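All protein chains but one are shown in place.
And now, chain A:
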Amino acid sequence: MTAITQKLEQAYKQAPWRTQVQWSGMFLLVVISFVMVAGLYLSISAQAATAGLDIQDLQVQKDETTRRMADLRNQLAYLTSDQVMEKRAKDLGFKLNRIDDPTYLIIPNYAGRELASMAPPPGLDMIPSPVLRPAYTQSLWEWLFQGVLSYSDPSLGANQ
């Protein structure tokens, strides 16, 4: 038994409150640890719930936007419909183009009016796919592993 141990034992024997403080400290440590874990859990849970509600909210907004777009397209089509445009043209003093009215000109390299092109043809990969940063999909272990790798080999770069 070393001298230090003897001194400690003597100190505890001489002052029992030190034992009580030690126990109290340990108890408080456990409580604080528990509170910290619980706080962390609550914080993450709250964030998850908020994110969940945000997703629901965005989903509703997306549906609303889809409907609104369809509705606006329809309104635009109505405003440019045959009957409405004919009335507007008449009100503005235009008259119907007759067979003798047009004057034809040569426009070099003009191929004529193009047919409706609503989307790219198949085979052309022009639509960018959504890009998620790896940080959103990596596990903690993967992130650490990647970090260590990039630290040891800078050519790999930080993969955030």
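Some observations on this one:
The rule we apply is simple: a residue touches a chain if its C-beta (ideal position, glycine included) is under 8 Å from a C-beta of that chain, and two chains touch if they have at least 3 such contacts; residues count from 1.
Heads up, the rule we're going with is that contacts and distances are computed from a predicted model.
Only one chain is not pictured, and the protein name UniProt records for it, out of "ABC-type antimicrobial peptide transport system, permease component", "Extracellular solute-binding protein", "Sarcosine oxidase subunit gamma family protein" or "Peptidoglycan glycosyltransferase", is "Peptidoglycan glycosyltransferase".
Only one residue from A:A3, A:L115 or A:L140 touches the chain missing from this view: A:L115. Although one chain is not drawn, the whole complex shows that of A:N97, A:T137 or A:S152 it is A:N97 that touches it.
Of the residues in chain A, those that touch the hidden partner chain are 45, 48-53, 55-56, 59, 64, 66-68, 70-71, 73-78, 80-83, 97-99, 101-102, 104, 106, 112-113, 115-122, 127.
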